[in-house]
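Structure incoming, see below.
One protein chain omitted, others in place.
For chain A:
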Amino acid sequence: MQMSGAQMVCEAIIAEGIKTVFGYPGGAIMHVYDEIYKQDGFEHILTRHEQAAVHAADGYARATGEVGVAMVTSGPGFTNAVTGLATAYMDSIPMVVISGQVPLSLIGTDGFQEIDAVGISRPCTKHNFLVRSLEELPRILKEAFYLARSGRPGPILVDIPKDITVEVGEFDYPESVNIPSYKPTYKGNARQIEKAVDAIKKAKKPLLYIGGGVVLSNAYELVRQLAEKTQIPVVETLMARGVMGAKNPLLLGMLGMHGNYASNMAMSETDLVISLGARFDDRVTGKLSEFAKYADIIHVDIDPANIAKLVDVDYPIVGDVTQVLEKMIPLLDGVNPDRYQAWREILKRYDELHPQAYVDSDEVIKPQWVIERLGELVGEDAIITSDVGQHQMWAAQHYPFDRPRQWINSGGLGTMGFGFPAAIGAKKAYPEKTVINITGDGSILMNMQELVTAAEYKIPVINVILNNHFLGMVRQWQTFFYEKRYSETDLTFQPNWKALAEACGGIGYDVTTKEEFDAALEDAIKQDKVCFMNVAVNRFENVLPMVPAGGALFNMMLPPKIEKDGEEK
């Protein structure tokens, strides 16, 4: 069928089953936007910044497991999108970003709004394409979607010169993809899996170490099965929160820099780490030479480059977690769960010794209280996104995440400004669910213009601002490691949050007591409008426990001990 390059872009998006696209038009991509105007196969959401468009597509992808799509123009449109691409790249999120480019004849002339998009995005995309002729456009679009969602997922950039979007030619969208140099390994090596199973059967103190790859592979039910069957305790990374379910007695919690005592001690004392879809990030391992010092390591990962990158691995298994577990679980039929009883008892005692707890207050709202209260009030039903900082860690520590894809945050890149647009994307995917962005007074300002987007499209995202008038996490490090020199972290000067939200078409709440918080949340859910809940929290609260950067996991700064009557010791 004959059509223009711009039409081909729209047809490919429809053929891939994408229902919502986020973007921002401009000169080089105008032909595509003209086609978007004419079609009704997908909805387009106009964000107010390209970075937010990419984060929104990212949030959509994380919530659904589908490919997120964003569209931007050339030059500044593209460079604004780079942070979004890098964020998705670090967390392996399937995404296709389509950018306009100056016409072919102008490429390389420093033309108006020209930038080398493929050059800039090379280190922060799984792959990228500069389309050089209309003939190759359908194939490239097909390959882009295929590459985004297959193997280790990731963002793909398709940069399309303006003249190619006008040109007319035959549209023959390929049904399949054949890239001879790209053949991801999904099936784990059978012999290696058998060896790993033998190691599990012999271990005395095994530990399941669950990462974001389990979510990407939709392997959570198999992970739960594996844990149930063997009764091996589990630690989750930041990216895997929700995989085991908050109430699962085998779950010790999150590990790493802000992991809890039992999780970090488990990792320090285990004799066999069973790592599933986790990449041994430095925020997880702490000092490498002390990490899981007494353990053999089974490492299952679809990306061979992740295996043995940082730690030596005894049982490397390259493959998709789902496919590996499908083979592994039946082989564990003979394992006696009582074998690890003593180990579980030790870890239980650790948890009783230093539980994930905080000292609450009646005078001031504690940020941890807000998170726990949210858990009580909207718990399992809500999707929680977050920005980056203290609030993110409190959310990860204290929210009762009960299912994967319920918790959406920027783990690898740590992108402030991610949470609000990501929440918009998640809410577009699941309009019936309550979507709450847990954010800080520093983070929310980085993409607050999306209030206008959310108000215009009636996307009622609730932004809970844990307001401590600080760039809290940096302030915390300044407290601990820079003798309280609060260089440029004091955010005493603040906007009028309520008025700001209202000026953009949303609603605002100023919350200073626990009662006001409950009332505001109830009202926000009822009002069904985008909102800012500005919650005044304790200014100098720290995220604890904490492992100082580069320290060993077992050397933790612990919160004050809490006696049974709730008094601080």
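Note that a residue touches a chain if its C-beta (ideal position, glycine included) is under 8 Å from a C-beta of that chain, and two chains touch if they have at least 3 such contacts; residues count from 1.
Heads up, the rule we're going with is that contacts and distances are computed from a predicted model.
Not shown: a single chain whose UniProt protein name, out of "5-oxoprolinase subunit PxpB", "Acetolactate synthase small subunit", "Acyl-CoA dehydrogenase FadE17" or "Flagellar basal body rod protein FlgB", is "Acetolactate synthase small subunit". Across A:181, A:289 or A:492, the single residue that touches the chain missing here is A:181.
Across A:19, A:132 or A:348, the residue that sits in touch with the chain not pictured is A:132. Within the whole complex, the absent chain has one touching residue among A:12, A:32 or A:118, and that is A:118. Contact with the chain that does not appear here is found for just one residue of A:52, A:97 or A:147, A:147.
Residues of chain A in contact with the chain left out of this view: 118-119, 122-123, 126-127, 130, 132, 147, 179-182, 303-305, 308-309.
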